[in-house]
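Note that one protein chain of the assembly has been removed; the remaining protein chains are unaltered in position.
As written, the chain order gives the labels A, B, C, D and E, with residue 1 at the start of each chain.
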């Protein structure tokens, strides 16, 4: 059961409205790296955690709820970046430099479909998709999905940080980047509490998998190369269960068939 | 800023797990008529309401938050309808009648992608789309969007009600249907508080619109019909500003051009 | 069975071609608020109306057909806004200011994929989706969907009107805005002819729904607030069947469970 | 400008309603091979044809309009295949074999979202996409797109024909298959009237293209094969402008770079 | 089984990086007319060809593999067009004219989501869709799909050619356009080797199709026109099996019903 309070989780101020930045912020709302994705991802993951693992369920749901607040902050940031171009003055729309900028290179739907507000779409106006959400029913897989989500999310936030010099926007992004630092750490922490989580899923008995190729780096270069002797081609495997080796794709031997076909062509002509 | 509490808004019990019903419930979670849509729609609409209209902002946000709780209830219902087919017993998956049913005619991704849990997709597995969300930046348009969303939502819930005879599911749906009744009423109530909301948007000066066709029913039958004398072809218009009339599509007269082309063909051959 | 005539429903002239406006017009063709949506929505709704309700079937189909003509008008408007940049002159494409504008900030696919013509996509190039179409098989729900579609459609048209000062485009939009006025009125008129359409669907026996919460506004503020005494929290309900009340989310009492978990954690550490 | 008449283009009768077939028919309505695609494709293509090529514009628009009538026929067929399961009897929904079949293996949204009617989606419930529509602004490219659309469309219709033995459905499909025969012929006929349409677009001066590889079949087998002496590896090219030859991918010579990298690895280890 | 070699199929040089052109190139990577589409289309078609038609399977797979190399070339071209704006200098992002251009009118996700690299999306940032791929299981239908794909692909490449004057990009496009010339020829060549491929599919016995309308051009003009005497309305059909004729939509006679309804309305009022 959810609740709300009429306050933002953190300050959102904009000194100089910038419709191009309003467009960029959409990526952090409805994009693949955005807050809608993590809020819903952690929520659906939490729904799938059984009662006896309540600590993980809480971890996930509490963070999902925090992310809902980030959507709220970013939507506020979009509105403030489009300010100075309000509905009441729409009679002057074509002369308004904010609207003009938005229409020329910005996100036209923020004006046309949403009246100068945020939308559940990315920076190109592509609608948010439930297909971004990973909730696999396996805790370790989910935690890796979350590490990834927060990695690309923090990357996006730092890129947004570099393209703004509005003090209010910088301030807000410093907060969001810090939260992504924590979230990355907390998902790693959760992984640390699970033993034997490489490879995922741990529940599958590894003796059933093909033992010839489960720790072999498979080279697919056209010409055979010697072992490049990288961390992933020799030495102990990361899960500590075997040694890395280096080889080629096995290939079902159909050389004779191929030759036959080749001859067939030549003879027939 | 959002909060959560570890309890469901209302009871969710399933007497007899039914994977087909688990599939159907997805429509109420991630479908066009589902709870993700209304939760996000009311939330984005609330984000766009200015401070001086706080009562509408609260109305929208409080209901958005309620709908988040409905997603939680329905996700719980999906999990309970897939029970009896847990991960631990997956060794026997092919003999399990629940899993067998799910795979044959049910929603395979609930098993393959989500480990027997809910997903942000509809009953066919089509991912939830941000494109379902209507948040126009105009309160009256938004309220009509909400009336529509709750109409199709309640319709879906009653259809689900008719195809289950599980007492727990009936009980849950009686609750959700009741909430949809209230929500329809509350959006109509909000409309009642706004004067002059037909046509939407009220802000556009109607004297600018084309006065020849703004209250005329335009018949597009191939053959001309006499006025069918319906509520929408004669009498006072609903907005009380004019009289309905009945006519044909104006059509830019290009008859001469068409004739010319026709002749051109005939002569040329 | 459908027919066509080589004339436009209404004049479409462009004095000063403007590729940015050509981009914006795509929202009115293939966007969520556009003409493809309403044409197909009314058509699929009409397909579902039984013979004995022929007057509604005609109402829907005749308007669907009118909307097909609006797609035709808008596609013509796109082409005319891209004029001066024709295929024959494509050798000079990079010097052409119209093409340059289109590529820099406009809709690149109008040039790259469509040779300077309209496409079934929105103003961001997101393809039209069948998911925009609402045809529920319930006439009242459909009528509300139509009121909503025409509300957001008219809103879009007025926003387009504000950002153009081309006399031809203004003239065309005055026509389309007028038609949206009529269409809003006609769907309301259809609703007026149906008795008892709140809540939708009327066919569901309301005594089955949960009587505790079907007319209660459910507050989800974190802290309990007193009744704000709005139209939707007290007084007669809009459907005239009950009184509005004001309350909190019921919540399944799991407080003891939560406390237990909380203690468990503290003891365990 | 469009018109409609209250009659179907051709008879649609169903002797034995079959919800599985209703599901299959959706592919012919809203699928990639379906009637919505061709209706909209020909329509948008027609919009792009200039006045001086009126005969092609008519060809396209007249056929677009015919296809609208096919959507109407197929939607009628869906409704009739779901008959015996009407709204009025919904109280008995779970006992109804038609509904039971539809829910178990059929298309659940035909029941849940559309009240036992057709939808603008494919046989899996994936919404129709504007992305299916090809309207390139080049007549020859469009004609090939149309030949393809009618080829996959007729293929679909014959596959549907093979899985039904309902005489009414067979009768309707015999009609639709015949129309696809004509449409394939008519698009080929249009191509015949254009000279020099291989390669498309003819307007690009071929002397500008790379003359080394424009008529060479490029083998990408890992091992070099001798010329298989097929129609596409030797003899006159189809456009009559050159001779086919047989060769390998050119490849920018970076062998030395690769060797260097390979050595670098070995030395470094 | 696939292999790779660290070299490009052909040179990709960019003299003057241009972020607008980087945006346009995305259409040729992940757009409906792009290389991902043809690579995957030919691959899935090849998967469906039985052993006894190995020559077609090879034709398809070898070309699929060539197209993978085109994706690689175009991705390289995108990166080179965004050069001068590298991660290391991201501190200066806002002053960088390349990044500024990209953010204002370019494709923002190339910066925000991909760090100045190519993505599997089109020029508007719409993700590549498996729905673009046609692999029908029928060779002739597939070949027409391929002719179409290469026609729109070559059209796109020539349009890109006209809007660049960078010598490196022109050079690359001259190569790609040449390959499209060959590919169009080779699919036509394959069609030439199949007898009786109009109409597709040839396997369906044509005597089963409706003989009244299988070679008739069906006029859908509102008013009856005389035969325009085009190649598609008279003379031998393209498949040589019949004569074209000219007629109107048959229409199930429901005139009496319509009249009845019309009278019913009039009497009732």
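Heads up, the rule we're going with is that contacts are C-beta pairs under 8 Å (C-beta built on N, C-alpha and C of every residue); 3 or more make two chains touch, one makes a residue touch a chain.
Every value quoted in this text rests on a predicted model; they were computed, and no experiment measured them.
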| item | value |
| --- | --- |
| Among A:15, A:174 or A:196, the residue in touch with the chain that has been omitted | A:174 |
| Residues belonging to subunit B that touch the chain removed from view | 1-6, 54-55, 90-91, 93-94, 99, 103-105, 107-109, 111-113, 115, 121, 124-127 |
| Residues of subunit A in contact with the chain not shown | 3, 5-11, 32, 55, 58-59, 62-63, 65-66, 69, 126, 129, 131-132, 134, 136, 138, 140-141, 144-145, 147-148, 150-152, 154-155, 158, 161, 174-175, 177-182, 184-186, 188-190, 192-193, 198-201, 203-204, 206, 208-222, 228, 230-232, 237-239, 244, 249-255, 257-258, 261 |
| Subunit E residues that touch the omitted chain in the full complex | 1-9, 30, 36, 40, 43-44, 47-48, 58, 61-62, 64-66, 68-69, 71-72, 75-76, 79, 87, 90, 113-121, 127-131, 133, 135-138, 203 |
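Going forward, only the chains that are shown with their structure count from here on.
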| item | value |
| --- | --- |
| Chain whose average C-alpha position is farthest from subunit D's own | A |
| Result of counting contacting C-beta pairs for B-C and A-B, higher pair | B-C |
| Where subunit A and subunit D are represented by their mean Cα positions, the distance between them in whole Å | 34 |
| Computed distance of Cα centres, subunit D from subunit C, in Å | 28 |
| Residue list for subunit A, restricted to those that touch at least two other chains | 1-6, 90, 104-105, 113, 115, 121, 124-127, 222, 265 |
